[in-house]
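Can you keep this structure in mind? I'll have questions shortly.
Note that this is a trimmed complex: some chains were dropped, and none of the rest were shifted.
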Amino acid sequence: MSGSRVAVITFPGSLDDRDALRAVRLVGGTPVPVWHRDRDLGGADAVILPGGFSYGDHLRAGAIARFAPVMVAVADHAERGGPVLGICNGFQILCEAGLLPGALTRNAGLAFVCRRVHVRCETSATPFTSTLEPGEVLPVPVKHGEGRFVADPETLERIEDEGRVVFRYCSPGGDLGDEWNPNGATNHIAGIANDRGNVVGMMPHPEHAVDPEVGPTGGQPLFESLLQAVPAGV
Amino acid sequence: MKRRFEIVVMLKPGMADPQGRAVEDALPTMGWSGVTDVRTGKHVELTVEAESEEAARALVEQVAGRLLSNPVIEEYRVLAAEEVG
Amino acid sequence: MVQAHQRGDAPIHRALGLTDEEHDRIVAALGREPNRAELAMYAAMWSEHCSYKSSRVHLGELPTDGPQVLVGPGEDSGVVDLGDGLACAFKMESHSHPSAIEPYQGAATGVGGIVRDVLSMGARPVALLDPLRFGSLEDARNRWLFEGVVAGIGGYGNCIGVPTVGGEVRFDPAHGPNPTVNAMCVGFVPTDRILRSGRGRPGDVLLLIGARTGRDGIGGVSVLASRTLGRASQEDRPSVQIADPFAEKLLIEACLELAGRGLLAGLQDLGGAGLTCAVSETATVAGAGAEIDLEAVPLREEGLEPFEILTSESQERMLAVVRPGDLQAAREACERWGLVSAVVGRLTSDGALRARSGGRVVAEVAAHSLTEEAPRYRRPMAAPPTLDEVQADDPTFLPPPVAPGEAVLRLLAAPNVASKRWVWERYDSIVQGNTVAGPGGDAAVIRLEGSTRAVALSTDGNGRYGRLDPYLGGAHAVAESARNVACVGARPLAVTNCLNFGSPERPEVMWAFRETVRGMGDACRALGAPVTGGNVSFYNESEDSSVPPTPIVGMLGLLEDHRLRLGSALRPGMALYLLGETFAELGGSEYAETILGVVRGRPPGLDLRREAALVTLLVEAAGRKVLAGAHDCSDGGLAAALAETAIAGDCGFAVSLPNHLPPHVWLFSESASRAVVWLLRSSATDLETLAEARGVPIERIGESGGPRMVVGDEVDIAVTEAAAVYEDAIPRLLRSGRSAG
């Protein structure tokens, strides 16, 4: 049987699109490649904006990609409550497009960082974390140069109060602290959701954490949650 | 009619600027003292072809506000434009 | 019409790096004086960088064939068979000169160039490695170079989505004015889709794809490669370019789509000598000629002279050879990827390379006269007079000034040994999702998707050895890289290399070069790993100093089943063995440099039969699941090897000292052909039997476990303390600059 259809968008400069397609396949979903010039999502139930350096990350990461024709379809999909996951560059694009609040700025260390980190799930109320318990810790890799989440105080307060922080960087044991925060993100924020919870952005790479042969497996629950949220053929 | 514009994009006053900080920290090690409040940003120059000065300016404001800068973290200013025939 | 070039302008050819003799050869080849455009073409093509005129005769001594070799030296990169219908293209190249004046852009464009070499074979780039050499980090300029180069390599590799999975960083005062920046790229290609050159036919179209052409590196090849840095850095500004990794990413995808759809008869990268080199080589190998229209070349700025367009080295461009019938499809694919493409010419049946501009011929030369008829020199060679004396002065028998325990900690903090995490955490080492083992181990492991096979990759080169004995320097570089891939369980398959030297016009440099090549050749033969390609970088000099002989070897190993891969992180409760024999060899060792402060004596000897036996044993034992892990002994000897595995596994050990050698000699000798291995006690006899069968000396030295590293009564250090020293050494050196004045 073919599982739920998950679109993965390829922008010029997308890098982890193949990995995201592979991850969808690995957990039993049906990957649907979508091109940045396309005007629809190929009838997909959910969509992933993958990591990479769309348009070379010129100006700001995601600044140019958010104008791509396909982003209209992404916005519609989000509007209808469809699941949208932005990973790394995808997260940056969603923020630039205004589908998520805040912005992702240059890492505090001023350098790209590729490292295995741990993130703590803060809410089950998204299609990507429904099978997780708040407080659960996942090992996942990060690899980015502009991942420091920032937002103005009011926005930040709202995100926190409404429980829209999805992941925070933490120790293997789940404790928070600057030494566990790879980019200086405000409140150790690694991922957030929109007010309805259907649009999620995160800097860590769950698609690089599904295959035990090449890394940790902390990304599996996200894809499993997604397949449950959008059962095949619904 | 063509005009050359200069646009400056800087982080909003409150926003941390790690790069500016790094420059500030590097200065004393190079033997330069007395420099403070270093802020870094982007400088963009572009040529616009439009019937009128107004039309050109309007376009530049659009591009600067929606593409060159992100209002969530940055602010921009357009420096005086000059005609380039 | 072609206007004659007056003898009066003779200095022009000299300014372009051509000797008067070479100028006369050009006149002979043309039967007339060359015009400016033609002169620029010859100057670029006959430069050391493009023609290998000083190294060719020696490189001929390297072994280049074997059943695994599908494409040997001569093409943009070598290709070897991996089985399962897949092949591996790989090559290493230098970008030291530009990096020395603009580290970020210099290193970044170096990565771009080597990636295009692999792409030219139709291969998807799957891994990058970056062997680097700098002066001491105590010096501010060296820190600027180091941080800039690392940022540039990451900035490019990360943006094109090719994981940087390995490399080296070593420090030597002689590299201060002349840093060495090499980059290696590895690519995979289905065996039946390898793009060999020479498939072009008269009538085929030359399609230029990618970046627009600007005044980049005009005469740069000649000036950069033929003048010493001190003089060049004034003249060569246009030769440092601004990297455009985004354009490169599009170029990779577009070219692979064209190759995959069978729309290419050939593909050439534009590197040194730009269009001239790409077109003349394409024509020569096809036994054809070529017509190009310079006005068809998309330009970045107006008013480029014909000679500038012909020799511009603008980055991120590829030249595709396309059958006329495939042209439209090819151009549409480029457009889809947002790339500019332009028909700049076609292959002809006469052997001439003819360039037109404004309808008139601006250059006309025999294509092969640029390539095959380039000069070749057998330059004078002489061993440096002082070498014997330096070698005779063996530090091995100097009394140890510090206790072994302290020596271990100081070695772990020595930049050559210390953790390079600061570097490789700045590189995306996991993109593409096939990195089974990234940086930090003996060799990186990249799996072949949909197969249990994987390649193992390592780069090595020990500057001290090369300086003290170029022959051994070359041989050890090959041996250590083979040992490194064997330590993850992989069989050495083939070698690429980059030979970084001073001016070939100096007899002692040329002698060292020849010795290095001899050493590499012997080691490659003994280890069954032929050389499939590489790069020679001469003139790594500034007025006052030259790099020591710096051969860097990139080894490609094959792992039949990556699930049997060995790691270098120690695990508790294991039996610890030392494979190989330890001799009193501290000459040119890290211990001698760091603790005794001397780089003298004779480097460790190298018995290639022993090395080959060790490699075979490691591969065999790994394949039969006898071993739990392995780590080779290199800089810092057994002590450093043990400490590195302990730190990697956060696991201590207790080993006992033998009585046939003084403790510091046994701990720090850098005798070759050795590795530390650990295994379940129950496997001990299996290993001993295998070792005996292979004739590899084997010694059970102790057990793993506990929080401390204990060696007899001589060393007792907490693993956490050692780890702190090892991990913080390089960050601390970089910080010291920031705080201190």
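For clarity, chains are labelled A, B and C in written order, and residue numbers in each chain start from 1.
Keep this in mind: a residue touches a chain if its C-beta (ideal position, glycine included) is under 8 Å from a C-beta of that chain, and two chains touch if they have at least 3 such contacts.
Just so it is clear, the model here is predicted, and its values are computed rather than measured.
Although each kind of chain is drawn only once, the file as a whole records copy numbers of A x1, B x2, C x1.
By definition in this document, only the chains that are shown with their structure count from here on.
The distance from the centre of chain A to the centre of chain B, with each centre set as the mean of the Cα atoms, comes to 30 Å.
With centres defined as mean CA coordinates, chain C is found 40 Å away from chain B.
Chain A and chain C have centres, each the mean of its CA atoms, that are 36 Å apart.
Counting only residues that touch two or more partner chains, chain C has none. Contact with two or more other chains is made by no residue of chain A. The touching residues of chain B, counted against chain A in their complex, run 15-16, 18-19, 22, 42, 67-68, 70, 72-73. Here chain A touches chain B in the complex through residues 59-60, 63-64, 67, 95-96, 101-103, 105-110, 150-152, 184, going by the rule given at the top. Partner chain C is touched in their complex by these residues of chain A: 12-13, 15-16, 18-19, 22, 52-53, 55-58, 111-115, 141, 143, 145, 205, 207-208, 211, 213-215.
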